[in-house]
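Every protein chain but one is kept in place in this view of the complex.
Going in written order, the chains are labelled A and B, and every chain counts its residues from 1.
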Amino acid sequence: MATEEAAHHDEHHAHPTGILRWITTTNHKDIGTLYLCFSLAMFMVGGLMALVIRTELFQPGLQVVDPHFFNQMTTMHALVMIFGAVMPGFVGFANWMLPMMIGAPDMALPRLNNWSFWILPFAFTMLLSSLLTAGGGPAAGWTLYAPLSIQGGMAVDMTIFAVHMMGVSSILGAINVIVTIFNMRAPGMTLMKLPLFVWTWLITAFLLIAVMPVLAGVVTMLLTDRHFDTAFFNPAGGGDPVMFQHIFWFFGHPEVYILILPAFGIISEIIPTFSRKPLFGYTTMVLATAGIAFLSFIVWAHHMFTVGMPLAGELFFMYSTMLIAVPTGVKVFNWVSTMWRGSLTFETPMLFAIAVVFLFTIGGFSGLMLAITPADFQYHDTYFVVAHFHYVLFSGSIMAMMGGAYYWLPKWTGHMYDEKLGKAHFWSNTIFFNITFFPQHFLGLAGMPRRIPDYALQFTEFNVISSIGAFGLGLSQLLFVYVVIKCVRGGDKASDEVWEQPRGLEWTVPSPAPYHTFETPPRVA
Amino acid sequence: MTATAQQPPTNRRLIFRLVLAVFAMFGFGFALVPLYDVFCDITGLNGKTGVTDSRTVEATPIDKERWITVEFTGNAASGLPWEFRPTVAKMEVQPGALARATYIARNTSNRTVVGRAIPSVSPGEAAAHFNKTECFCFTEQYLDAGETKEMTVQFVVEPDIPHSVNTITLSYAFFNAEKYVKQKTVKATHKDAKLEKTHPDKKS
Partner (left out) sequence: MLSSRIITAVITVLSVAAIGLLADVAVAAWGLNLPTPVSPIGRDILELHNLILLICLIIFVVVFSFMFYSLYAHRKSKGYQAAQFSHSTTAEVVWTIIPFLILVGMAIPSTATLINMEDTSKADLTIKITGYQWKWRYEYLEHDVGFYSNLATPRAQIEGIEPKGANYLLEVDKPLVVPTNKKIRFLLTANDVIHSWWIPQFGAKKDAIPGYINEMWTLVEKPGTYRGQCTELCGKDHGFMPVVVEAKSPEQFEAWLASEKQGQAKDTADAAREWSKDELLAHGEKVYANCVACHGADGKGVPGAFPAITGSPVATGPVTAHVGLVMNGKSGTAMQAFMNQLSDLDIAAVVTYQRNALGNNTGDIVQPAQVNSVR
């Protein structure tokens, strides 16, 4: 959509039009658009599932769905949001922005790029259609803990294959990102001149390559345990269910940072522009990102303190997890210092960026509380954890993407988005987000476990508030879709710079960005 | 990798390395399985116990100063139609001395069933110092319809067990192992298992 008007700028090749163009495209901007649209679609699907959950939880008692279907919804909501909305969303931003930020004509491996996108619709068709099988979709939670996942029906196998396909897609995307950044930079664009979004994506890509294969391995073992009588995790054959958790979280914790580091990158682009001031502490920002990535490999067992580890193990994982607060803190301090004594304006992208810094920090602090092992025994698997990861994933990753979308939409489409509607979206999104998730902290502390379809009466009030918030949050996103479509279809003409003297090569090309940019590499001073 | 064919050599080399890293990490996922077992053996994680032979035990001195309580418990998991329980709830042992305990299992169904016992010791720091010289958990156990069998475990608590430990719990969970014993071999092994009963000292 975004590049439809831009297409006629292209005078080099004749390429197919209509649907075939999108199927065969190797252009990074087209593929970026595909990823972003896919991500938005999955965000809506996952959101609908969340609303099924919140509808059931609006009142105590079973009213709308049965517990088995409820478990399918919690499982699918997580899988769709993580692998369908957040990860492809960031790959979409990477496709659009990385080449333009480093002065490259395209991604290094354009055909691979096409494949890595087109795997996704098939993967998610398989995942979502598992809901239609006898016995319904996967219901063991997105973490697929054995031996519960060994009990499930064919849906679990379909989920495993879908996870394999998503993994292949992510790995191919990551290889492409690394090769592009290493080999396609414009002359003079040294590593320490890379925009921070490029840096965070480079580190994310390495994390993807390191852990997605481990996820593929662990679900493969699960598959053979289910059908080929191996006993990796099945205690009946001498396997160990706790080992599943160890291997899963060896993937799972770096995955958490895969979901947040590119968001840090987007925020680090937006804040300097609207502060009219360079990013504070660029070098420490890069080092902090690398530090977070390194630490992510040695903290996995903090997701499983209650399985009964030896004291030494619990202490090690507690200390290493607490250490993550240091580089994360540095990032927050640096963002605040970037704003300090700037000349601030509050367009929609900046509002999102400020909200991300503020709300993500709440999630960061609840994360620090969860790291304290003795206290974690109380929080573990309660709504406190649900509140925590929605503060980092929704008000971290997803709101950063929304901010990024408003920030770069004028560059993609050549039109300014509707600022009033954008702000309205921001406020209703942010307020309803807090109404939905803040009360869940209290629910968790009061003792409400996660993943339950019905609850005791003392949890009623906060659940009512949370459900009302969830519907407001869901409706707010319709406004977002409307603003985006409106911006694609028309609006005030955006200048090449769009904002006031923003830094970065992407602002030196015309708006909308032509189909091919930087065919002659720019010189970077 | 046709896409790589037209790329300059430096791309190809980088892609090759990255793909290699992907396969290495896929392998690493599987390598975590044996690594985890080694790690458990060393730390006693998950209550995984050690195995030793009686000669080594004879050579270890007995700590006459200490008495340690060993508790026994067991359960037959869902899917295994057996009754299974220890004959005594607990006993006092001295570190370094060989001790012997028995469990009773009864097949309540009307067919032969094969089960496998999974041992687990708690607390974790005791597990690394708890060694078995003989155990019914080393092999699959066969019980005919209605058959009752006494099962023996012979163990030793090593004298270097931390002084903070004064109670150890040995737990067995019996699972249905039919899925893991191939149909063809059922009869043959069944005979072996019976034979073994006549040589209680023989360790498999």
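Keep this in mind: a contact is a pair of C-beta atoms (placed from the backbone, for glycine too) under 8 Å apart; a residue touches a chain by one contact, two chains touch by 3 or more.
Just so we're clear, the structure is a prediction, and the values are computed from it rather than from any experiment.
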item	value
Option touching the unshown chain, where A:45, A:223, A:446 or A:509 are the choices	A:446
Selected from A:306, A:495 or A:508 as touching the chain missing from the view	A:306
Per the touch definition above, residue among A:223, A:368 or A:509 touching the missing chain	A:368
From A:147, A:502 or A:521, residue that would touch the chain that is not displayed	A:147
Positions on chain B contacted by the hidden chain, ascending	46-47, 71, 73, 75-81, 83, 89-90, 108-110, 118, 120-123, 164-167, 169, 171, 173, 175-176, 178-179
In chain A, positions touching the absent partner	60-63, 66-68, 71, 133-136, 139-141, 145, 147-148, 151, 153, 235-236, 240-242, 275-284, 306-308, 311, 314-315, 318-319, 322-323, 325-326, 329-330, 332-334, 336-337, 339-345, 354, 357-358, 361-362, 365, 368-369, 372-375, 377-378, 380-382, 420, 423-424, 427, 431, 434-435, 439, 442, 445-447, 449-462, 465
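Just so we're on the same page, only the chains that are shown with their structure count from here on.
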item	value
Between chain B and chain A, distance of the C-alpha-averaged centres to the nearest whole Å	41
List of chain A residues in touch with chain B within their complex	108-112, 171, 174-175, 178-179, 182-183, 209-218, 221, 229, 231-232, 235-238, 240, 242-243, 246-247, 250, 308-313
Touch list for chain B against partner chain A, complex	2-4, 7-8, 10-11, 14-15, 18-19, 21-23, 25-30, 32-33, 36, 40, 43-46, 77, 79, 116, 118, 122, 124-125, 173, 175-177, 179-180
